[in-house]
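Here is the structure we will look at.
Note that this complex is displayed minus one protein chain, with the remaining chains in position.
We just call them A and B in the order they show up, numbering each chain from 1.
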Amino acid sequence: MAGKPNDAPATYSPSLKNKKHPFYKNSDLDWVRPDGRGFHQCRPAFFRTGAVNAASGSAYAELGNTKVIVSVFGPRESKKAMMYSDIGRLNCNVSYTTFATSVRGQGSDHKEFSSMLHKALEGAIRLETFPKTTVDIFALVLESGGSDFPVLISCASLALADAGIMLHDLVAAVAVSSLGSNLVIDPVSEEESYQDGSLLITCMPSRYEVTQLTITGEWSTSRINEAMELCLDACTKLGKVMRSCLKEAASTTTD
Amino acid sequence: MGAQKNTGDWSSDMEIDAFRRLFPLRFYERHLTEAIRPDARPLKKCRDTSVAPGAVATADGSALAKIGSTTMLASIKMEVMTPSVDSPDEGNIAVEYYMPPICSPIVRPGRPAELAPVIAKQLSNTLLSSGMIDLKELSIISGKAAWMAYLDIYCLDADGALFDAALLSAVAAFSHLNIPAVSLNDEGKLTIVSEESNGEENVEKEPVNRDRRKLTISSIPLSLTCVLHKNYILADPTGEEESIMETSITTVLNTSDQLISLYKPGGPVLASTASIKECVSLTRQRIKELQDILSDSFASMDMN
Partner (left out) sequence: MTALSLGERLFIQGGIAQDLRADGRGRLDYRTLYVETGVIPQANGSARVRFGGTDVIASAKAEIGRPTLLQPDKGKVSTHVDCSSTAAPMFEGRGGEELSSELSIALQRCLLGGKSGAGAGIDLSSLIIVEGKVCWDLYIECLVVSSDGNLLDALGAAIKAALSNTGIPRVQVAADAASEEQPEVDISDEEFLQFDTSSVPVIVTLTKVGRHYIVDATPEEESQMSSAVSVSVNRKGHICGLTKRGGAGLDPSVILDMISVAKHVSEQLLTKLDSEISAAESREEDK
């Protein structure tokens, strides 16, 4: 019978014969991004709340080829083993589908993303409004097309709002990749695999506060300045898109 | 609702939502006597159903199926394998069914749903025994190479009739499947013939596998799940209905009107022959609906 991994024969994915030329070389100052965008131009963002009926709140986000769903459950009873806590708990989990990447992988849990998602969101949630209980935030990356993590965070904050969890503000996240002498915003997978460094900001746009900031690679202070400004600017714009998505959802339910 | 003058019944004083939570069975039975369901459906009506082929860009074939709010995303990835000695000119299909934690409050990370392996097994049995796909069509070079079709179905939203939705998405994904054209390279491995360089490549290399092609899909298996409660039969139950009334019958028929499987996993109600017949005839009607939905969705996709 098929479907059992133990007796399934070894398979391989037939790859393309002629390898793609890298779109970018270190020496080039002027190159075109794989999807033809400007260096400082984000992909158009699409958000929709209420994607999953079974959840207390949910959201779907799509930026280019990156597609994610986040469901929020609760606040519900914490696990029995948990000790008493006078503020609420968050429990985050991020997983990928087997078809998220172009090579069929194992739909695996992303421990790293799970803990980072927790940290990016906890500053925005009013945990004191649901003592003794847990809010579960589960995310599934349907397709990975680059900048998966920032998209996840923005989507998760919308799902939280959809679930009626008290928030200080929505959390918008944007990443910047450093490629040679250029800074490119909202990188796609191809760009991410060539990047010299990356900077990710998650922020609450209306409060103008950064909840999470990670930098990899070597950066000078002035470059960090430049990248942060780019990100914050994009976060503000993204925050507006997210806000209008929520407003739209609210106006259709009251009609 | 009918005016009940039952003195021992304090349900009339209660808000409907509270009553629904506290006495779910009585809540449903009241509805059933009126031959209506809480979501305003008659007993034998199915929920709105839709199919969207080609939902996953990275897959060779994919489809999103929705029955009510139950949502399934199916994707097929083709990989090359060496066929087994017993059947050198046949490919194979591997079916995986996932219920990620996003789909239902019951599923928690690290603790998979009990239901998932049951549905996975049912799906792979149904797809392979129905003869929908001729495995010989998946052969590339007899005895050397054949296609392994990895079918991965993700439940994105669970609200009853999971098997029906999963099967529908699987069938739609196979109808959408395009088998890539491949050729043999020097190392004896198969590589995909890219579309733009198609002409010249084929001249110098022996094309092993013609062009991109579709599978021939003979009779399609489709299903309907019904819930039995006392003498009532409810078609296409929601998650709430399934959890309250525990007896269900899943009937799988193919489009040539042959019975492929009938599944009744226990439950407190014993099904009479008459009710089984009723279920089969309901399924027959449902399949006609589903076929229309499938052909409509593919027609509208081709237009775009």
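In this section, a residue touches a chain if its C-beta (ideal position, glycine included) is under 8 Å from a C-beta of that chain, and two chains touch if they have at least 3 such contacts.
It should be emphasised that the depicted structure is a prediction, and the values quoted were computed from it without experimental measurement.
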* Structure fact -> Touching the missing chain are A
* Structure fact -> Contact with the hidden chain, among A:V72, A:L158, A:A172 or A:M204, goes to A:M204
* Structure fact -> Had the left-out chain been drawn, it would touch chain A at residues 111-112, 115, 119, 122-124, 168, 178, 192-198, 203-204, 207-221, 224-225, 228, 232
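One rule holds in what follows: only the chains that are shown with their structure count from here on.
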* Cα-centroid distance, chain A relative to chain B, in whole angstrom -> 29
* Structure fact -> chain A contacts chain B in the complex at 1-3, 8-18, 51-55, 58, 65, 69-71, 73, 76, 93, 95, 97-102, 104, 107, 109, 136, 138-140, 142-143
* To do: Show which residues of chain B lie in contact with chain A when the two form their complex.
  => 56-59, 62, 69, 71, 73, 75, 77, 79-84, 92-96, 98, 100-105, 108-109, 120-121, 124, 128, 148, 150, 152, 154, 156-159, 180, 182-183, 185, 189-194, 197, 201, 239
